[in-house]
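Submitted below is the structure of interest, expressed as structure tokens.
For this depiction, one protein chain was excluded, whereas all remaining protein chains were kept in their positions.
Here is subunit A:
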């Protein structure tokens, strides 16, 4: 389903997307097109993209193309989904160790829709971190690798 969603191929385009999307949640999926879990996530994103079109804009980014961001965003597992609003990064507490991004795929489309709505409402109220409405059982579990500084 990666051909149904727009892609960003270089850092400049990613910068452009972050700067230009206004008053909507910017969803950046970092992963690879042929990865199994990425395909699953892409499917959910593609199906909900139209319904969320007034609240969110969704882009796909291949991690091989933007190494700077892969490092900057500390992307260790793919797929990782990062949310922005008006150029500001939005943190979400999923009940997982990493609040800066969503790692893995969503179980249902409704989970993703609910998450987007919560982020949108929080952003409208001026909150930089919100609590995820998704059931913790549905959130993929992973171990956070300690990165040596």
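A few comments on the model shown:
Here is the rule we go by: a contact is a pair of C-beta atoms (placed from the backbone, for glycine too) under 8 Å apart; a residue touches a chain by one contact, two chains touch by 3 or more; residues count from 1.
The rule is simple: contacts and distances are computed from a predicted model.
The protein name that UniProt records for the chain not on display, among "Acyl carrier protein", "Centrosomal AT-AC splicing factor", "T-complex protein 1 subunit beta" or "Pyruvate dehydrogenase E1 component subunit alpha", is "Centrosomal AT-AC splicing factor".
Contact with the chain not shown here comes from a single listed residue; of A:9, A:53, A:71 or A:138, that residue is A:71.
Here one chain is not drawn; of A:18, A:116 or A:139, the residue touching it is A:18. Although one chain is not displayed, subunit A still touches it through residues 11-12, 15, 18-20, 22-23, 68, 71-74, 82, 84-91, 98, 100, 122-128, 144, 146-147, 149.
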